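Complex shown without one protein chain; remaining protein chains in place.
By letter and in written order, the chains are A and B; residue numbering begins at 1 in each of them.
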Amino acid sequence: MIDSIYIAWKYVGFNKVRTATLVACITLISFLPVSLQLLLEESERQLLSRAVVTPLVIGAKGSSLDLVMNTLYFGDEVPELIDMGASDRIWDTGLAVPIPVYVRFQARGQPIVGTSLDYFDFRGLKIREGRMIALLGECVVGKKVAGRLDLKPGDSLVSSPETLFDLAGVYPLKMKVVGVLEKSHTSDDLAVFVDLKTAWVIQGLGHGHEDVTKTKDTTVILKRTDNNVAASAKLFHYAEITEENLGSFHFHGDLSVYPITAVIAVPHDTKSGTILRGRYLSKEEALQIVKPEEVIDGLLQNIFRIKNVLDAVISVVALATILALILVFALSLRLRQREIQTIFKIGCSRMTIARLLTAEIALILLMGGALCIALVFLVDQFSNDLVRALFIR
Amino acid sequence: MIRIHHLGFHYREGEFRLTMPEFTVAGSEKVAVIGPSGSGKTTLLNLIAGIITPTEGDVTVADVQVSNLNDRERRDFRITNIGFVFQDFELLDYLNVLDNILHPYRITGALQLDREVRTRAVSLAQEMGIGDKLKRAANDLSHGEKQRAAICRALLPRPKLILADEATGNLDPANKTRILDLLFRSVEDHDATLLAVTHDHELLDRFDRVVDFQDFHGGEAG
Partner (left out) sequence: MARITNVPGSTFLSGTLLFAVLILFGVPEATWAGDPDDESLTLYAVNYPLKYFAQRIAGGHANLVFPVPADEDPAFWNPDPETIAAFQKADLILLNGAGYARWVDKASLPRSKVLDTSAGFKEQYIKIKGAVTHSHGAEGKHAHEGVAFTTWIDFDLAGRQTRAIWEALSRMRPDLQDELQSNYVVLAKDLKEIDKAIREIVSANPTQPLIGSHPVYDYFARRYGLTMRSVHWEPDEVPSDAQWAELQGILESHLAKWMIWEGRPMQGSVDKLEAAGIKSLVFDPCANVPDQGDFLGIMKQNVENLKKAFP
């Protein structure tokens, strides 16, 4: 047996191109369905498990899928904004604990999630290193963010401008990383978490500057009246919140009209949840309330429908590939007739000849299988990121 | 060594017929077989080797009635007692020279590949002047070197009988002589018998006996 394998190994090694081609075909036809299944299972796990534990999401009317994707998985598509009053409204009902989220900005490619501390209790997120956010301008990062951007408590992270030339809008804020979260195997690993107010500072709705009511620099004053001083655009806004300037940070206007992207509502019980849902049913309602599980279920059903089609296509391709492989082996056999006759003459039995050829096929199948396993393993290692890249972003 | 008695053979299809009343080859004899193409010289070698069996008559090699053995017995007998040297060398291009020489030991359970065999293969190759080429691919050798490797392969199992089918057919004149010298010497050194089919008439006087195949169709050749 060993000798047959040895000779077969020499043969496949000698015919590198043929072997590589055959191995590639076998790898592909076995890898594709397996990896597809893996990705779909991972997507189901990632998407559905998170959706199931998120009771209700309130957001602007429109695409419920975009709303859920942005709120639960921090997808790139930012839904239409709502205001903080939507969260206050839920609080006032006493039916649920509202957790506002503002997922709009990014820092070095990672989503910034502006939210309240209740979010961490809700998601069961714990601090692995450092501490939880305490003050304006601080952030905690998910485990993967810390790894990717090489961050640890004490480091800084600057938010990214929304567009390259957005000179008058969202401007970079240098945030202080105070903690790294424990790995949660969810989208939270990929996020930078800040207090909602910090997100508003990033947007420019909150800011810090010298006290214009007391400043002696008249060039920063546009207009002064008895009860108000209007500052000019020259007034410098701090790009970093420090211990020294923290006290100067403030917000203008009523916070209840400040923007957020969604509110996660955690009802006290099923009945409260049902009542709460009922309050958003009227046609005049500007907001929608969705159950993420239902939305994701719908998405997965679509994905699996597509998967069925893909499976059928892959099956046909696989069949064609197998037939082609059989043809290749048959042709190869014919080309080797002379060799076979020679070794038969020397004294090789037909059984041994069959064993030699089987060993070659087995080796190629093994190599294809091993490569398939290696690739599947790779896909598995990166399935989290792949699912995000394919379905979420 | 070889004794053929009232041999008759024909293929299932076609009209080819081979008859041979009597034919003997003594041990250690070096016999050349000549004859026109298609006369059945290769068929004779195949019958002697037990690759095919006669429709009538006996073929005895080294006191074993090969024609009466079953498939497996004939195969085992062949690989342990008979060495083949082919016109086109028939080396496997995906094995190196050493692996080609050792090949018979890898394709049957009747021969055991061990350290002693490997050592013998190396010294045989050295005797043949290709000791420094053992790790080279078979295709990298010249024709003469290839045939030497083939002779090593044939001689390694210490066969009692060497069947050479146009062993010098694809060689240039200088190599023909050299290869035949090597073949003869190896056959003598191993105390084997040589039965060679050849078209090279200029080499015939080197053999102990020359048999014209045309003589067989009417009677005995001796």
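Definition applied: contacts are C-beta pairs under 8 Å (C-beta built on N, C-alpha and C of every residue); 3 or more make two chains touch, one makes a residue touch a chain.
Not measured: the values here are computed from a predicted model.
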Visible chains in contact with the missing one: A
Hidden-chain contact residue, picked from the options A:Val23, A:Val97 or A:Leu125: A:Val97
Of A:Ala24, A:Val52 or A:Ala134, the residue in touch with the unshown chain: A:Ala134
Per the touch definition above, residue among A:Ser116, A:Thr186, A:Gln203 or A:Ser349 touching the missing chain: A:Ser116
Residue in contact with the excluded chain [from A:Val178, A:Ile264 or A:Cys348]: A:Val178
Residue numbers in chain A that touch the chain omitted from display: 91, 97-98, 116-118, 121, 131-136, 138, 178, 195, 197, 212-213, 222-223, 226-233, 235, 246-247, 249-253
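Following the convention adopted for this analysis, only the chains that are shown with their structure count from here on.
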Whole-Å separation of chain centres (CA-atom averages), chain A against chain B: 72
Chain A-touching residues of chain B, taken from the complex the two chains share: 46, 49, 51, 71-72, 75-76, 78-80, 82, 84, 86, 90, 92-95, 99, 103-108, 110, 113
In the complex with chain B, residue positions of chain A that touch it: 3-4, 6-7, 10-11, 13-15, 338-339, 342-349, 352, 356
